[in-house]
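Comments concern the structure below.
With one protein chain held back, the other chains of the complex are shown just where they sit.
Each chain carries a letter (A and B) given by its place in the written order, and its residues are counted from 1.
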Amino acid sequence: MGIINLAPKILDPIPGGKYVVNAIDYVVNWARANSIWPLTYGTSCCAIEMMSSSMARYDIARFGSEVFRASPRQADLFIIAGTITRRMAPALQMLWEQMPGPKYVLAMGACTISGGPFIYDNYAVVRGAQNLIPVDVFVPGCPPRPEALFHGLLTLREKILKETCRDPWHEGEPKDVSTMDRYREAAKTWAALERIKDEEMAEARAKFKEENPDYKSSFKPVRVKKEDFPEVERIACKRFGLSQLDIYKKLKAKFPDITVHTHSEDPIEDVVAAMPADRPLEVMISVEDYLPAVEYVKNDPEFKMNYLIDVTAIDYDDHFDMVTQLRSIEKGHKVFFCVQIKKNFDIPEEERPTALLGSVPTISHLYPGAEVKEREVYDMFGINFEGHPDLRRIFLDKDFVGYPLRKDFTHPQMIKRPV
Amino acid sequence: MSMTRLPPGFKITRDTNTEEFFINMGPQHPSTHGALRLALRMDGETIVEIVPHFGYIHRGMEKQAESMSYLQYIAMSDRQDYLTAIQNNLGVVIALEKGMNIGVTEKAEYIRVMLSELGRIASHLVFFGCFGGDLGGQTCLLFGFKEREMIHDILEEVTGSRLTTNFFRPGGSRFDVPENFIDRVKAFLKHLEGAMKDYERFLSKNIIVLERSKGIGILSAEDAIAYGCSGPVLRASGVDFDVRKANPYSIYDQLQFDVPVTYTGDCYDRYTVRIAEIHESMRILYQCIEKFPKEGPWRAKEKPVRLPVGRYYSEIETAKGLYATYVVAATTGEKPYRIHTRGPSFPHIAALNKMAQGHKISDLVTIMATLDPVIPEIDR
Partner (left out) sequence: MFVPSITHPVGDFIRDWVPKLTAYLPDALHNATLDSIAAFLINALLCVIAVCAVNIGSAPILIYMERKVCAHVQCRLGPMRLGWHGTLQTIADVIKMLFKEVYSPSGADKLMFYVAPLIVLIAPFIIAALIPFDHNLIVADIDMGIPMIIAVNGFGVLGILLGGWSSNNKYSLLGALRSGAQMISYEISFAMILLFVVMISGSTSLMDIAQAQDGTVLDWFIFKIPVLGFIAFILFFISSTAEMNRAPFDIAEAEQELTGGYHTEYNGTPFAMFYLAEYIALVTNSALAATCFLGGFHAPCIGVAAIDTYLQMVPGVVWLFAKIYFMIWCYMMVRWTFVRPRVDQLMDFEWKFLLPVNLVLLAAGAVWMIFVG
């Protein structure tokens, strides 16, 4: 930079100097526009399409842009491929600031334009890259095809060709994560335009009717016959291992307090016996029985529940339902423990959204894989795990306020989905 | 350096005479496969401990799903494991079918299985490319993607979209397959057989690849089960577990295929299992082509997607492993009370520390490549 920006100041006053400046402009812009080295940066689906575009079929190298640099210091173009979350935002801004000028930004995909599919009821996604850094070109699509990316690249090329060192490229300012909902603003403008169009249309229609009172349309709607499909019975797949009833009976013998979630009036054993074969047994269990029960099914030779599928939770009004999904690799049967965790309502109401409302013993010493899953439940629901070795937030920043998957969760940046 | 005060997440304490240091890998790093951040504790070039930091692509899908209809969530599932989006669709749809208690016609089942297997091949081809690419052979990356594009051509012709397919619906799929579908798949399989021979010659017996992947990142069978690994990672450790055999969904019980298992659990085994799976998928596809019903309804009777009160669970085997969907309906209606997705990559990254300890930083790249994680599926 630097030196050529002085060129117009020195050369322009000299007779004929303008042509020299124009020539410098031409050469420099030609070089910049045709040698765009992108940064290797991708967060999600768009990254795969960005990769596809540099592969044999589409070959971004034809435009001289196959030199994907892993270090931002050597890149010219920042292709923001994929959703940007609030947690990623500082890293994104830092990367942009690390790039030497002149640098260009291409926002790829719906997420980087407006938040895309993640606009409503979302606490994590930044609604558009424009809210963080200045963007030169937007490429719509979810995800855009590689051809669309090329179109964006060529548009950027044209934009660079119009630059001049009389009005040199200057760095924009990185912005704060704002709550701006670009989509809604655009929708408002769109609606206003549509209204004007409708009015004009109505006027035109009235005018037409006045002029041609006898006009009759020859248009007749044709109804396409809908294809007819048969109803098909669902066939549950084969049962492996113990049947639900056996599991229930064995557990009931050991832990008499357990129940099974049901809405019918029939005895529980009948309900369990009537379950389809591919439906796992869900056992309602108390917090006290939870750890002994898991230990029991893990070590009992008939159960051998050695595989933890997942730990998750469901938030109800007065309690959490923490679901621990276990299966036996050898035998093939599954059992889901639904731990009923009563919410601790001793906490004053205004502190509840940010407080840990329940507590349950950890099973991470039995299943090492449970460690991250329990961290996720802690992060999303605010359930404490007693004895967990490393209880930190996992997906959200450590200063994030609230627990998103609770039903009463609110966040200043969340926009309700219009019904 | 005094190791008495380690940053949060690091656990191992040890007495050393050497100076340890920390390296931050990601969230923008060419070999973390997306927005994953790994904090490495290093002793020279040797890794002492790894702490993965997730959440850089946490998009709050599960919160959003609570205000979406069931059908809208199928589109969300595309954006989790985008390498085999079509298989994720299947996982969600099976859970919905369980709730609605409807079946699927024969032709629709074949369409589902064929597209899923094509998706599996596509994902494994990306793995092949990334594995070679992460080892330093950029050319591999291109080769893997070359054949993958052909699968995407077929997917595009059937579903209308290259990547995010959003195709399956309870009772079948959105459309019928085009007439030339079977011919296209046949032609592709014929091409792939030749191509795979070349590609295997490229990597499988290459001495540098063998040196760099044999005995690296060993995960024992006990550890693999304990961490909840699934798919090729679990099978490479010697555990014969495949949902297609263990709890067969769709028509997998009517098809002949083997589950490739190897017993060392190192990087090379994970690679060979995936390559063998490509061949098994091709075998399944050949059978499907033979049995594919030309006549017959391509979907069952359309019904509004309203699930009765209850909890519905489905699990399928995607290219990465066990993909489970857990749907909770608290009221009978079009909207879920909660949907939870269990992605296969999450436990793999949790087990990364176990695998990479004591290896070099170059080996970490190899291990990451053979785990084949997709980060948006972890963070959701």
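Please note the rule applied: contacts are C-beta pairs under 8 Å (C-beta built on N, C-alpha and C of every residue); 3 or more make two chains touch, one makes a residue touch a chain.
None of the values given here were measured: they were computed from a predicted structure.
J.: With touch as defined up top, name the shown chains that contact the chain not shown.
T.: Within the full complex, the chain not displayed touches A, B.
J.: Based on the whole complex, identify which of A:Val20, A:Ala56, A:Ile268 or A:Val287 touches the chain you can't see.
T.: In the complete complex, the chain left out is touched by residue A:Ala56.
J.: Touching the missing chain, which residues of subunit B?
T.: Subunit B touches the chain not shown through residues 21, 23, 29-31, 45, 132-140, 142-143, 146, 203, 206, 208-209, 211-212, 360-365.
J.: Can you list where subunit A touches the absent chain?
T.: 1-2, 4, 27-28, 30-32, 34-35, 55-56, 59, 61-64, 66-67, 69-71, 73-74, 76, 100-102
As a convention for this text, only the chains that are shown with their structure count from here on.
J.: Help me check something: in the complex, which residues belonging to subunit A touch subunit B?
T.: For this pair, the touching residues of subunit A are 39-45, 47-49, 51-52, 55-57, 70, 72, 82-83, 85, 87-88, 91, 95, 117-118, 120-125, 142-143, 145, 229-235, 237-238, 240, 261, 263, 276, 278-280, 282, 306-310, 312, 314-315, 323, 325, 329, 332, 336, 367-373, 380, 389-390, 392-397, 404-405, 407, 409, 416-417.
J.: Could you pull out which subunit B residues touch subunit A in their complex?
T.: 8-9, 11, 27-30, 34-35, 54-64, 66-68, 75-76, 78-79, 82-83, 97-98, 101-105, 126, 141-142, 145-146, 149, 152, 162-164, 171-172, 223, 225-229, 239, 241, 246-249, 253, 297, 299-302, 309, 311-313, 315, 322, 324, 326, 328, 337-338, 340, 342, 346-347, 349-351, 375-376, 379
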